[in-house]
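First the structure, then my questions, so here it is.
A single protein chain has been removed from this complex, and every other one stays in its place.
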Amino acid sequence: MSTEQLIFEKGAPGRRAATLPELDIPLRPLESLLPADHLRAEPAPLPEVSEIEIVRHFTHLSQRNFGVDMGFYPLGSCTMKYNPKLNEDMAALPGFARVHPLEHESLTQGAIQLLFELEQYLAEISGMKRITLQPAAGAHGEITGLMLIKAYHEHRGEGHRNIVLIPDGAHGTNPASAALAGYKTVELRSDARGGVDVHHLEEVLAAHEGNIAALMMTNPNTLGLFDEHIVEIAERVHRAGGQLYYDGANANAIMGITRPGDMGFDVVHFNLHKTCSTPHGGGGPGAGPVGVAEHLVSFLPGPLPAYDAESDTYYWAENDPLSIGRVRANCGNFLVLVRAYTYIRFNGPDGLRHVSESAILNANYVMRALQDAYDLPFDRACMHEFVFSANRQKRNDVHALDIAKRLLDFGVHPPTIYFPLIVPEALMIEPTETETRETLDEFIGMMRQIARESIDEPEKVRQAPYTTVVGRLDQTLAARKPDLRWAGSAVSQPASPIPSRVR
Amino acid sequence: MSTEQLIFEKGAPGRRAATLPELDIPLRPLESLLPADHLRAEPAPLPEVSEIEIVRHFTHLSQRNFGVDMGFYPLGSCTMKYNPKLNEDMAALPGFARVHPLEHESLTQGAIQLLFELEQYLAEISGMKRITLQPAAGAHGEITGLMLIKAYHEHRGEGHRNIVLIPDGAHGTNPASAALAGYKTVELRSDARGGVDVHHLEEVLAAHEGNIAALMMTNPNTLGLFDEHIVEIAERVHRAGGQLYYDGANANAIMGITRPGDMGFDVVHFNLHKTCSTPHGGGGPGAGPVGVAEHLVSFLPGPLPAYDAESDTYYWAENDPLSIGRVRANCGNFLVLVRAYTYIRFNGPDGLRHVSESAILNANYVMRALQDAYDLPFDRACMHEFVFSANRQKRNDVHALDIAKRLLDFGVHPPTIYFPLIVPEALMIEPTETETRETLDEFIGMMRQIARESIDEPEKVRQAPYTTVVGRLDQTLAARKPDLRWAGSAVSQPASPIPSRVR
Amino acid sequence: MSYVPNTTAEQQAMLRAVGVETIEDLLTATSIPEQVRLKHPLALPPALPEPNLKRLMLGISEKNADLDHYLSFLGAGSYDHILPSVVPHLYKRAEFVTSYTPYQPEISQGMLQAIYEFQTMICQITNMDTANASLYDGSTAVVEAALLAIGTATNGEVLVSRALDPQYRATLRTYAWARGFTLRELELEQGVTSLAALESALTPETKAVIIQHPNFFGNLEEVRAIEQLVHRTNALYVIAITEPASLGVLAAPGDYGADIVAGEGQSLGSPLGYGGPALGLFATKQNFVRRMPGRLVGKTIDDRGQEGYVLTLQTREQHIKRERATSNICTNQALLALATTVYLAALGKQGFRELGEQCLRKAHYASERISAIPGFTMLFNRPFFDEFAVSAPLPAEQLNAELRERAIIGGYDLSREYPEFENAMLFAVTEAHTREDIDSLVAALEDIVGSAE
Partner (left out) sequence: MSYVPNTTAEQQAMLRAVGVETIEDLLTATSIPEQVRLKHPLALPPALPEPNLKRLMLGISEKNADLDHYLSFLGAGSYDHILPSVVPHLYKRAEFVTSYTPYQPEISQGMLQAIYEFQTMICQITNMDTANASLYDGSTAVVEAALLAIGTATNGEVLVSRALDPQYRATLRTYAWARGFTLRELELEQGVTSLAALESALTPETKAVIIQHPNFFGNLEEVRAIEQLVHRTNALYVIAITEPASLGVLAAPGDYGADIVAGEGQSLGSPLGYGGPALGLFATKQNFVRRMPGRLVGKTIDDRGQEGYVLTLQTREQHIKRERATSNICTNQALLALATTVYLAALGKQGFRELGEQCLRKAHYASERISAIPGFTMLFNRPFFDEFAVSAPLPAEQLNAELRERAIIGGYDLSREYPEFENAMLFAVTEAHTREDIDSLVAALEDIVGSAE
């Protein structure tokens, strides 16, 4: 098990797995169908493997991967909660999975209905007016939301507003999205309580008077803390002519408790793959719907799902002339949206609130149980996650990275490390609501043991992990000499003279 | 990963996973529905666990189990070939999986059609007249077949025939089934070529003249050898008034090459979970259809599927008055039969022959490559499997068991050991046709290495395995003090005064 | 179009390594007599590639009425219950599905532990002392119970209630004839086993008395009174169960003195599958452990001192004891046992109780609604669990045909096996039925009977 060959290194010439139906039409030479210069000279040098080899290969790879189904995954900001099997089954129904996006509305009443209703649910949860379901992930939602804000300002003849304010703790996608939308970003400092420093905000607003396009905020923020001054902040930004953007990656903390719409936000994105428990699939797909307040509805990308009560039919409404257009092809990551719909219907209003409350409780429970062993830079009741600093351990030359690696030996996934950037040696812990008390207690035990080890046997922590299929990997080498594809003997040389693999 | 608690040791009072729909009818006290003495006093002390705990528990258990999807599984006699995923998908179709066995024929035309056609296919493969699909496994097929023979003899007024002949290499189910059918068994010796000793057969036939009910044979037999004298044997047994029973567990070797019906057998059972690649599921379910020659058709258990061409409908035909009745409820292990049907249709006649030929080739390839390292008691071209003896290794006090355990460290499943009983220190190897040459070569390498280790470091072999989650388990303790169920604190005491767990 | 990975070229090389030129040569070398070699290809339909085959199979499957699209009230031995999504996701993991019987415990701890848990759960729901790792199905489990009771006796008698599932009785008859023991059926009184008939049938030769509970009509048997009678003799008291969901709410066989419980476990986590694979359950009192049929998993210790699980007491089994084995069973229904383990864990202590209660309540609601339809009466006046017999104003066959037109699969036609009950139907109602389901059955029946007048 300690290495698994690449699929390209397996098989033999002529081997194959899947077979196509035999051609049941008259066979004619390819050359009679297409001009020769359009034809491929050589078949792509894909693997030549049998079905059993494929099965064993990917089964072995799966055995070299860790998921929520195997253990605790308190990866901060990522909301790695249990992914209900029910949702998977629903997304696999042929009436969802085997439907073409361009089928006539009369043939897709179920799909449009589902999206129509999901939009309403998300609007209710966030307190927004309408929602676009197009964005494929959180970052996609961000750029979409910022474009809505841009369109709004332009529409009001304030297209010159070019500044987006972003707290220093923000997720990297926020500034990246702002830049992509053509904005300049200005960083806001955090105050001693972990919220936006309102004085600094005032300064910045004043400095950029007339040019503020928006403030992007996560609330609870990336420290897991709810910004106490949110109402004041909203008020000031609005007064400065800016819009308030809510990064909803942390919405798992607020369902049924508070709503961005009520806090004063104008635009909200959801990370359904976090909040609504659709699985992350090793990095995606997700879904990042964006909700807006009334004054932004016309700008939404479309089409939006609609319902005609008279004929009891669902349809795709035509775009408002002010719409920014599309942000992708088709309606969104539909099968992810099916899972989210299932999740919301399963939980209902009380269930969703219970989810958020339990997420908050689990986080506070772990935080309080460990705060004597690790530095807690902001000692406040947290929401669904919290951030420790390994500053204390660092004195023994044990870093957040080492602690993370040592945790691997205990069979759990480590927390997020070195994020948010404002906490040195950050360990960002999000237990989620789907974990049992026993699991939390076990994790607390592990963290305590590592804290002890960091004093008694720091070398042990620094050398971890010991039980994984590979040890610590050389990231520098990887970046210095990128080896991004196999280029073994079976690969025909690329047409370009540039070597395909630098080694 | 090195231990996994029992599910009973997990959870907490009040926890639960699956939820039922809320009761949507008027609630009345149970006592108003049933007399009190029929009601259960205490709920069964089943686990109280949440969905995430169940998922992790059984996912962990799966990680502690080895299947064909993970590696080579040359378990002799068991035909552990690749189980096509296609078959699993077909068996899961709601039109097969969600059908009640007592639905009206007009609602189950597909099911009856499939069984009707499958019967025809199996009849053709075996060269028999008709087939019952009822038996759930090979041994169930055996008892069914023997009952057919009994009914036949009784019908002919020869109910006194009470002897069933069984070669000394036979699988244990053969004598057990014979005893269950009320027969006495007489063991036949094997000759130097590994077949039935024809002289001994003659002696036995003579000694029990007039009382021979049947000869049960596996051909190829459990040595993987085809009995060269099969025609002669059949002729002699028939002359003695006996019937010939074919244990088809080894049918993977003969498809399209030779047929029990043509060899002179009167009754045949299939092990579809071997030959037709339906997965073994950790010990079942299987399917053991039984085919018979014309003179036995009337005795078959029923009902049998039938087709009326005029109305183009399938139906269940009424039993012949001579039928032995039923051997189980309903039509058989239907979803296993669906898999077998899929497999046969996928392969077609040429494909099935290719399967058998390839199985034979793979076995001979491994046998020849290793015969200098291990004793080969019967040095003949084998069919789909063969048997080594670890006699040579035994001189260094390395036994078949040790070799098997050492193989575990190489990530493959060991061969069958100590069977057939006629080969001391037997290692029964069945590579199956679905293995690549590379896998066979790797296995050959492992076996050679172990042969070397048996000389150079026998202790290393004797102490194996080293890499498994548990080491060698104490079988004697298990049998001496049977601990067959958990009886931890949550279990209420059984009503009977006998202690539920002896420890 | 093959699961054989090696190409012709590779096979050629392998043939050479074996020392022959062609497959034909190799076959010749195996000494299959020429005269039994098949001279023509098998007369089977030609191979179908996967996509074509999928279409074909989907088409065949859709010629059957599946319970996602038909409302069904059939029970009579097979029951449709709610299957939590989590169950198949777990038991269908390839590591379980593609493994063999756990003969090598070191790499089979997953399956072995699961079966140990299964054995425990079967004990928990039946209140028996020991359970095995599964048998083929309910009918053969009952056969095994009879065989255990008969033991090595050359003759013996087994009494069986006529309210035992007719298919089970048919199976028992077959085996009784083959193994050589006497099977006598006990007459019924008002839909349950007649105590008088039992009393007069019991003799010193009686080795076992087999009672289904709830019985085939859904009625509860007088299990305690029967126990009194049975245990006056040396006979074993065998309780057959076809609907183990009943154990959520009914007294367990261990509570009323059963010696053996033999039953069908399909109800607990396995699909209906047109009747198979099924799951034979078998549990006994402690003193029968060494006479048990089938596999047993036990806990033990490894050479490193860790706990682990193994197949144990194999000396009862065919591969060791051969003709003296307690049973001939080898392959059993392990994967379904695993499904049941996951299912019972998913329901858990509370859920399993609720399951029983809901079935009981909904069936009673249905029985009241149906017997309120003019012309319909309860056939018996007996306590029942989730199934009940109704006397109808029309032949069951006719009613069912009309129901089918409405995409409803009606009750089991009792006259098929019990000619004395003309126009009688057996309805099964479980937690999977909503009130609306039941009400629409009632409406359909009213409609049919109304328009027949």
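Letters A, B and C mark the chains in the order given here, with residues in each chain numbered from 1 onward.
Please note the rule applied: contacts are C-beta pairs under 8 Å (C-beta built on N, C-alpha and C of every residue); 3 or more make two chains touch, one makes a residue touch a chain.
The structure presented is a predicted model; accordingly, all values stated were derived computationally and were not measured.
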Residue among A:L61, A:A207, A:A317 or A:I455 touching the omitted chain: A:L61
Selected residue (touches chain absent from view) among A:A207, A:I455 or A:V469: A:V469
Interface residues of chain C (partner: the chain not displayed): 50-52, 54, 58, 68, 82, 84-85, 89, 93-94, 432, 434
Contact footprint on chain B, counting only the chain that is left out: 12-15, 18-22, 49-53, 55, 59, 84-86, 88-89
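Operating definition for what follows: only the chains that are shown with their structure count from here on.
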Higher-contact pair (C-beta pairs counted), A-C versus B-C: B-C
Where chain A and chain C are represented by their mean Cα positions, the distance between them in whole Å: 46
Centre distance in Å when chain B and chain C are each reduced to the mean of their C-alpha atoms: 19
Residues of chain A whose C-beta touches two or more other chains: 12, 15, 50-53, 55, 59, 84-85
Multi-chain contact sites of chain C, meaning residues that touch two or more partners: 1, 3-6, 10, 49-50, 86, 89, 94
